[in-house]
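All protein chains of the complex are present and in place, except for one that has been dropped.
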């Protein structure tokens, strides 16, 4: 820890608040606001646990840099392939990994994503973990890297949407 | 924020503790203790996301004021229509909305409600969000308004029970 910096607990609480804002944007389908949680050079990936454990780089979604994040957001906003649905994230078990400083933080959190399609029952779309690398930009946390590793098999069209 | 008042983070943590107590009462089916989380003039509503998004006031449950809350609790306690079951809430992603003061707080939290009927598998009864207006009574948080907005279609008899 940096001398005089926030404690690991304070960083954990700050990340929880970050993730609550982040998932509220996704749950509201405000996809155009999603890139603002990232740094200019950020990497965003979604991959399965099997790939992750085997250290395979291949994943279902790969974005590198702000323009790719914005492109993806725009593509989703304009697509007609994304059926209306309600989303709800539950993020829990946030852990700040050791040797964090106030400006450079690695953390993991568990998420469950519940999805409700029109006139259907709510289902568990996926559970997984955020593997995050946060940095601080103008005092605020930003994701330099978010790797979403899901346990679940995902085969439906919702895949196009970030987690 | 009020000068010298608690921070948004402290309010968030206080609301989390409130919700843990609130849901513990419901999960224990101690329905008679449920009204004590509200103010005398409180409003309690349960409504679907579709209604909420369309700003329709109609919902599945509507209580205004302590006597209606107590009537509902009494009705449930005495009914034979409520089959035995186990309930378990998970509340997460609590967000204090901006411009909160220590005595007047608006907040949103995500909930999942798991239900287990006798000799059946546990199911996800509903997921949704608490849209809350808290005030402080004798130093303690009370709900002046709780609006439960569920994503899920709900058609079973459990509806009579508060969330």
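Letters A and B mark the chains as written, and numbering starts fresh at 1 in each.
Just so it is clear, a residue touches a chain if its C-beta (ideal position, glycine included) is under 8 Å from a C-beta of that chain, and two chains touch if they have at least 3 such contacts.
Not measured: the values here are computed from a predicted model.
Across A:23, A:47 or A:94, the single residue that touches the chain missing here is A:94. Residue-wise, the contact with the chain that is not shown comes from A:124, picked out of A:58, A:124 or A:137. Among B:17, B:71, B:103 or B:140, only B:17 touches the chain that is left out of the view. Touch with the chain that is not drawn comes from one residue among B:43, B:63, B:91 or B:107, which is B:91.
Considering the complete assembly, subunit A touches the hidden chain via residues 9, 12-13, 49, 90, 92-95, 108, 110, 112, 124, 126-129, 151-153.
Listed for subunit B, the residues touching the missing chain in the whole complex are 13, 17, 19-21, 23-24, 86, 88-92, 112, 114, 116, 119-122, 124.
Note that only the chains that are shown with their structure count from here on.
One rotation lays the C-alpha atoms of subunit A on subunit B, and its angle is 120 degrees to the nearest 5. Subunit A and subunit B have Cα centroids separated by 27 Å.
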